[in-house]
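Mind looking over this structure? Questions follow.
All protein chains of the complex are present and in place, except for one that has been dropped.
Chain IDs A, B and C follow the sequence of writing; residue 1 opens each chain.
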Amino acid sequence: KDYVIGVTQNNVGVDSYQTTYDIALKDTMTKYPNVEGIVLDAGGNVARQIAQVQDLIQQEVDAIILWPTNGQALTPIVRKAKQMGIPVIITNSNISEKGQEFITAFSGPNTITQGQYAAELMCEGLNGKGQVVQITGQPGYQTAINRQKGFEDSLAADCPGVSIIDSQPGDWNREKSQRVMENFITRFGTKIDGVYAADDNMGIGALNAIKEADLKNIKIVGATNFAVGYDAIKEGSYYGSVVQSPVSDAIAALAITMKILNGDKVEKDNYFDTPKVTLANIDEFERPVF
Amino acid sequence: MRWNNFNKLKIQPIWFFVLILIVFFSSTSEYFFEFSNFKNIFIQTSTIGLIALGLTFVMINGNIDLSVGSMVALSASITIGLQGYGLGFSIFAALLAGVLFGALNGIIVWKTGVDSFIVTLGAMIGIRGVVFIYTEEQSFYALDFAFSDFGSSSLLGIPSLVLIFLFFSWLMHFILSRTIHGRNMLAIGGSRTASLNAGMKIGRHLMINFMICGFLAALAGITLSSQMGASTPNLGRDFELWAITAVVLGGTHLKGGSGSIIGTLGGVIAIGVLRNGMNLLHIPSFYVLVILGVILISVIYFDSLMKNKMELSQ
Amino acid sequence: MSNPNLILSISNITKKFPPSVVALSDVSLDIYTGEVHAIVGENGAGKSTLMKVIAGVHKPTSGTINYEGNDVVLSNPIIAKKMGILLIHQELSLVEEMTVAENIFIGEYPTKMQGLVDYKLLYKRTDEIITKLKCNFSSKDKVSHLSIAQKQMVEISRALVMKPKVIIFDEPTASLTDTEKFVLMDLINTLKKEGVAIVYISHRMDEIFTLSDRISVLRDGEHRKTVKTQATDIDEVIKLMIGRELNLDHIERNNKYDKTVIELKNLTQKNVFKDISFSVKQGEILGMYGLIGAGRTEVAEAIFGIRKIDSGEIYINDQLADINSSEKAVKNGIALVPEDRKEQGLVLEMSCKENLTLSILQTIGNFGFLNSDLEKKLMLEYKDLLSIKMADINDKISTLSGGNQQKIIIGKWLVTNPKLLILDEPTRGIDIGSKAEIHNLIRKLANEGYAILVISSEMPEVISLSDRVLVLRDGQISGEFSGKDITEEDLALTI
Partner (left out) sequence: MYDIYAKNVNLGVVAKQGFLIGFIVLLFVFSLFSDEFLQSRNVMTVISQAAIIGVIAIGVTFVIVGGNLDLSVGSMLSFGAVLVADLHDKIGAYPAIACMMMALLVIGSVNGFLVAYLKLNSLIVTLGMLSVIQGMTLIYTSGKNVDITAQDTSVFDFINKGTVFDIPVPIILFILLGLAMEILLKGTVFGRKLFATGGNPKAVLFSGINSAKVVFSTYLLSAFTTGCASILIASRVMGAQNTVGQGYELVVLAGVILGGASLLGGSGSIIKTILGVLVLKFLQNGLLLLGFQYYIQWVVTWVVIIFAVWLDIAVTRRKVLLD
């Protein structure tokens, strides 16, 4: 084999998105006959991921695909990789400003934009007026922070009629999110007009709680459209979400890596589009596989 | 007899595993048995290692400290967050925070009689909250690479972080085996009543060990943040479990009364070698979990077999 | 104060344990230097409690303590120890995982520089001490590897570490054999000559009378009387202790049975015991005597299924029995009252009642549910039968005096109605009255057809109880005696 590509994933198995990404990446790798892949998983643990990059450098791989558990903390080790002459491709979620000079390329969605999209959906769904609660991802994680920031900033700027009455973390966990929503309902009752959940997995948890409390007319907006979310949109109980395919995410990351290995020129930032989806345009999209 | 000698040298059975693992991985991965890889292993284990050193003391007393993981995050955040005032100051502040929160844990255990498990479980949640309040959920990063360059620097070919870890291992070993404090530690863990009857100041003693543990956890936070040139508020989650595992693998009993730094060192390195080796062998991540668990259990199984043998040969 | 030798004077000490126990009421005592002051009393009379008050472990409910002419408040053992009062506890207070030396010097390690233990000196001084006390273990042995008697010697060695002015021995000889006992007596006499005040608690009258200068008697927490040893005799002391004449009459032994209950053939465990063969008949009391470390306890444990044997067979009722667990032993009708009460006998956190019924849980269950009425009934029955002193049957067993704890353990096995009852040091720490009662109980049980194996390090006990005596030496049977005419000389020659 000509090339060895080392991959360290963020946290495979924590949700279907990351898992599907992992499977897609491995599948795609087998399609390149001259490539051998070493796919590791950091389990969401920064220190472990640093160790894994170290171990990949130790094995003198030809390129590293990195899905950072944290944008800042991986910067020094990425710098080290660069010093050792190994190109680093960041996937899914970008690393810090300062690290930009050491990476060869980034490929993934723009999570701030996703937050904005969600805000636009929410604004549209509530006709520019109402009170929403927000269920965020695991505290401290970049995607969670970005989606929250994009959502909040955009609402404040472009949709002043919609206000956020509380935010609590749902930890990317459907059961936790359901619990949080139950407590929101106890506290705010019918004052709630909308729910923003940082992914559909948690959004469905919120939907469960809403159904159980027998509340009507609450608009739920999620992100990373999951199959359950897709079905719920179709059924009309879920307002909208943002489509993001882990398969294209993975394929894009690998394609760029191959280009780099083959010596082709690549763009530094390679965002792929993550369109909004609602009942109105749902037929344009396939049901997600996860 | 053979076992007897080992016992005299106080070599814990865990070291045989380290040996076995090294032989195994050396023969299965071409990258394993290299100086640079051992450097990596040591750097990788130094974080959990420092924590485990402090935990050994607390656990010999028969207590436990679950707040170490959160302490790592707090100290890392302070180190990076206050670097504007000079690195020396920020490191001092981080260590001070470690000692103070350790003292707080200790004082509560001492003065209220609440089980240390509860006290430090509370602190694990609460200190994490303090971290998020202080950082406002943000990751911090170092202004330049000077700090992370230190993290990857070497002295006489040995990484500085490894030297720090080895120095503290030696120091803790010295305290445990040579000083009055060390002897009292084993006595208090072995029998509260006997220690009380002997007139020891148990409460104060326990508190000192919590402070040492807090200090070392804070130090681990500093060394870890120097590897990352950054801090994240989620740093150190589940570190407590791995550190405790290392300590127990090293022969310290949860109920207290026995334990050694050399054993803990063995436990730490066993886990480090295992993780490193599995990375090098490219084992799929789901299977890593299964293998890790199975090996952990087998280690403790063989450990008990060996201990039985030693007992018999005496 | 007139007498210049008066060092410790306690006045009107009362100690209550809420809610209802009055362990000491209005006790006053004077302790003099250069004297051995014996304290006697039945189990639960308050001897240990009084000593704990003196050593700062318990705070008295009321009363004063005057030490060297000053009124003092001994709020914890550290203060008492600093002032020169040392208590050698009745219950062993050792750290099992540490060495002999570390235990003897616990809290008092010799140092070099600040805070560093001087191991050389530590082991040197320990070696001196244990040679002086003729101990047969080394300073570097782990305490957990010692037998209970050896542990007791470690405890006693502490008296030689500091130079205390008052030493209190709380039943130091309860688990010692004669050899060590004599060493201890020598030690006490030396200390006395050096001007140390010694308080000595024991249930053995012979010791009391050979050692002491003065005897104080406690009964039900009250100070009955203090008498000069020379001016009194055993009968008077006993009468003061129990408030009546002691009936020392033995129950007549009769033996109308002839069935062999258990037979051991060449039982061997490598390095522990070898070729042990004997049998016990129904209605027979077999005594087993030997020095510490002879391996008697180990043989008992092997019979009880908790010690693996390397070879040999056990026959129960002439049938080969494979007893490889204590569960099976109990099913086979074997009962063992273990030698280490605290470690092996009691669950300290449980109540008296719960401890008593631990061995028959299976049989008193009602489809697996506890039958608390029956438990209560049994406890009350055995409380009377064994005259156990306790405030309430639901009290934690840890609050009972040592002797009463021992009675509960014996009771725990009597309730199982065993065929073979093994008693390992059954009267250790038991007062003279109860001891006589327990002895008679053992005789009665034998008369009723139980087979009984009594292990004891007390020669008189073995001789007066047993129909037949086995002597063990270094894990092997070195002699067997039977009939009424066993003498102390016989036994002494074979050990």
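Everything that follows uses one rule, which is that a contact is a pair of C-beta atoms (placed from the backbone, for glycine too) under 8 Å apart; a residue touches a chain by one contact, two chains touch by 3 or more.
The structure presented is a predicted model; accordingly, all values stated were derived computationally and were not measured.
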Visible contact partners (per top-of-document touch definition) of the missing chain: A, B, C
Of C:I65, C:L346 or C:I432, the residue in touch with the unshown chain: C:L346
Those residues of chain A which, in the complete complex, touch the missing chain: 12-16, 18-20, 22-23, 139, 166, 168-169, 173-175, 178-180, 182-183, 186-187, 201, 204-205, 208, 212, 226-228, 290
Residues in chain C touching the chain absent from view: 17-19, 52, 57-59, 75-76, 78, 304, 306, 325-327, 329-331, 336, 338, 343-350, 354, 358-359, 361-362, 365, 368-370, 395-396, 398-399, 412
Positions on chain B where the hidden chain makes contact: 66, 108, 110-115, 117-119, 121-123, 125-133, 137, 193, 196, 201-203, 206, 241, 244-245, 248-249, 254-255, 285-297, 299-301, 304
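We adopt the following convention: only the chains that are shown with their structure count from here on.
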Touch-based graph of the chains, sorted into line, ring, star, complete or other: line
Farthest chain (mean CA position) relative to chain C: A
Innermost chain by mean C-alpha position: B
Centroid distance [mean C-alpha coordinates] between chain B and chain A, Å: 33
Approximate Å spacing (C-alpha centroids) for the pair chain A, chain C: 71
Averaged-CA centre spacing for the pair chain C and chain B, given as whole angstrom: 44
Overlap residues in chain B, where contacts from two or more other chains coincide: none
Overlap residues in chain A, where contacts from two or more other chains coincide: none
Partner chain C, residues of chain B touching it in the complex: 178-184, 186-187, 190-191, 193-201, 257-258, 314
In the complex with chain B, residue positions of chain A that touch it: 9, 12-13, 22, 38-41, 43-48, 50-52, 54-56, 58-59, 70-77, 79-80, 96, 98, 138-142, 145
Interfacial residue positions of chain C with respect to chain B in the complex: 57, 76-78, 81-82, 87, 89, 93-98, 102-103, 106-109, 111, 115-117, 145
